[in-house]
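Note that one protein chain is taken out, while the other chains of the complex remain in position.
And then subunit A:
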Amino acid sequence: MSKYTTIIGLEVHVQLATKSKLFCRCSTQFGAEPNTQTCPVCIGMPGSLPVMNEEALNLALQTAVALNCTIPPLTKWDRKQYYYPDLPKGYQISQYDMPMSEHGHLEISDSKDRFETKQIRILRAHLEEDAGKSVHDEVAGRADSVIDLNRTGTPLLEIVSEPDMRSALEARAYLDELKLLLTYIGVSDCNMQEGSLRVDANVNLHIDKGGEKIATPIVEIKNMNSFRAVERAIEYEAGRQYKVWQETGAKLGDSPKQTRGWDDAAGVTRGQRSKEESSDYRYFPDPDLVPVSFSDEQVDAAKASLGELPSTIRESLQSDHGLSAYDAEVLVNQGRTLIDYYQSAVKVAGDAKGVCNWVTQDVLRVLKESDAGIETFSITAASLGDFVAKQKSGELPTARGRDVFDAMLEKGLSAADAMHSLGIEEVDDSELESLCQSLLEANPRIVDDVKGGKQQAVGALIGQAKKQNPNADPSKVRQICLDLIAKM
């Protein structure tokens, strides 16, 4: 048994995929020249006023219902006040005591069964504006900073989980599932490199000391730039906290919540200056914005707009399509467009397992090799479905499947045209019978061997048959030969 249990809660900031910022019409496009996507509103000019972006509200609402959150009848906006050069108004417009959604949950599971399927509760999800970016340029001890305000005012949804995760693996699964969900409903591109998804982790330990449960002080870990980094940071932090507890015996409540930054290169968390932590944000309702109430119709419309969610699709792939949990996961993890592709192909093929095999093995391999998405894949879903259907009906011999697939891929042909170009035709049964008859006549020894009980001797005939007619189906040739010999 482990010496302790790791308790993990995650705060995820997701940039919503709106064209314009939360309170003005500036573009949210990433990568523009610094300070080119600004206006009096987002740089906090005197006299400017915020106006809520309806699209951001909608995307936030969609996310909230997808996370099974309750939508309170009224939500309002508050000012979170602190001084920082990348915060031009001296406050961030956020939500304090009346968030737009709360009390949701997200189910996580592991197809490799390393942890049991569980629900991670979502405490709340609220909308807020992003700050700008300070670029520090420290020359010879003189700290000089420049500021890019392009990002200022970009809409963020902060999704706060309850401390329901018990391992770095579970935390990783939560992030993977959250990201998958968000990309499925199309509310965010979740690109961590561009900062559209940011994660902070709250971690502490429950240590069992002779039947007594001891909690260590909670630490908030920041600066994690990938999901892998989150896993590593949590693992490191759990070990560190256990060591500190052994040395000092410090318990929860002995000291204020500490913030530590993850140093990915060194693989350690480091304490940040306590001065920066203990701020009083003096939250109060923003008098420039009016409270919003979502009607039941709006909430229903948001639910209806979601489409099938990953968890539902995974389930139906297993129960309706008969796929394994593993295959279902592989497919769903590829995203909504691939699932659409798969489902369209299955409709044509009438063979879910067959389509699944070709998609998970060959299609994904080709996409990976060419570093492309399914949108640009040269075999359409209908073609692939037709291709799988032809194999299932026997029109296309299984052994020639790969050749036909490659021809379809390279030349952009339909399954029929590819088969034609390779000279693959279904051989008529009577034609096959006369071919077999002539082979038996020419090979009396083999006939004798089979009659003497050596059935495998017929294999030599299959090779000859393929030489005479490459379209001859080996299994059919074998069966016809055996039948004819039996009649002789």
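Here, a residue touches a chain if its C-beta (ideal position, glycine included) is under 8 Å from a C-beta of that chain, and two chains touch if they have at least 3 such contacts; residues count from 1.
Just so it is clear, contacts and distances are computed from a predicted model.
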So one subunit is absent here. Using its UniProt record, which name fits best from "Elongation factor 4", "Dihydroorotate dehydrogenase B (NAD(+)), electron transfer subunit", "Protein-methionine-sulfoxide reductase heme-binding subunit MsrQ" or "Glutamyl-tRNA(Gln) amidotransferase subunit A"? "Glutamyl-tRNA(Gln) amidotransferase subunit A"
Among the options A:T5, A:S27, A:N68 or A:Q81, which residue touches the chain absent from this view? A:Q81
Touch criterion as defined above, residue of A:G44, A:P72, A:G261 or A:P474 at the omitted chain: A:G44
Tell me which residue among A:G31, A:P73 or A:P287 touches the hidden chain in the full complex. A:P287
The missing chain sits against subunit A at residues 40, 43-52, 79, 81, 83, 85, 88-91, 143, 147, 280, 282, 284, 287-290
